[in-house]
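What follows is an incomplete set of chains from the complex, kept in their original frame.
We just call them A and B in the order they show up, numbering each chain from 1.
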Amino acid sequence: MASLYTLSNPVFVSYAFYGTVAIVKMCGMAFLTGVFRIGGGSFSNPEDAKAFGVKQVKLDDERVERVRRNHLNDLENIPAFLALGVLYVAINPTPSVALWHFRIFVFSRIMHTVSYQLSLQPFRGIGFIVGMITMMSMAGQIISSTIL
Amino acid sequence: MASLYTLSNPVFVSYAFYGTVAIVKMCGMAFLTGVFRIGGGSFSNPEDAKAFGVKQVKLDDERVERVRRNHLNDLENIPAFLALGVLYVAINPTPSVALWHFRIFVFSRIMHTVSYQLSLQPFRGIGFIVGMITMMSMAGQIISSTIL
């Protein structure tokens, strides 16, 4: 049986593209945290505070804590999506169905991130829920393909 | 060489099944956090507190903090297991040996989660350690297959 994990499989190609976009977005949170830490002089390590001429660590800068909560929510969702994606490719779904799962997931996570930073509810909640539903749809299809 | 990453390889099928179960369990922690946040009126974002008619954020609700620690422990273990699983399939282990690695890992994580929520030691510790030993067994087999 030919491998499904090649650039000649359109499902794999769309997974590779959207999966990488999700990873780059997630990594962007680390840089945003750095920008807010330096901008507010709010460091959690004494050696960082010292390097930027700040006397004390500051663990309750609201702007930093918000981006950290935002980033943690990514860690709770994006690695799970990436692992589901690998398995989803193996069950050989219809390419357009797979493409829309990947697109909706990545779009929902971008919506979550932006609305978290801007304190926009219920948009952040909708972004989170839509991403979860997309993952559960993938999970359900994988489970039913593996227990039959 | 035929691909090992297909539904005709029993090792891959059992990885896909147990990996997906682990992901669904991990995602469940987010919902449990939501239930406890709403139930206790304990929100970390002012916009969430406001939406539920609560005046202030509350960062020290013990029930919420417990499920968050429980979830974080999943994040420290389950993505690592999922990545090891992909590599473990490639070294083509005996199907029954692989199946028991996956089963024991997922069972140990469910035991960890349940006993964390119920404050049951040493069961939580045993769940954690057994999961780690399972991963280290997979890691050892992968390392020895790749350096030879």
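FYI, a contact is a pair of C-beta atoms (placed from the backbone, for glycine too) under 8 Å apart; a residue touches a chain by one contact, two chains touch by 3 or more.
Nothing here was measured: the structure is a model prediction, and the numbers come from that model.
Engineer: Report the copy count for the entire assembly; 2 chains are displayed in place.
Structural biologist: 3
One rule holds in what follows: only the chains that are shown with their structure count from here on.
Engineer: Using mean CA coordinates as chain centres, what's the gap between chain A and chain B in Å?
Structural biologist: That gives a centre separation of 17 Å.
Engineer: Given the complex with chain B, which residues does chain A contribute to the contact?
Structural biologist: Counting only chain A, the residues touching chain B are 1-5, 66, 69, 75-77, 79-80, 83-84, 86-87, 90-91, 119-122, 128, 132, 135-136, 139, 142-143, 145-147.
Engineer: What part of chain B is in contact with chain A in the complex they form?
Structural biologist: So the residues of chain B in touch with chain A come to 2-3, 5-8, 12-14, 16-17, 19-21, 23-24, 26-27, 29-30, 44-48, 51, 71, 75, 78-79, 82-83, 86.
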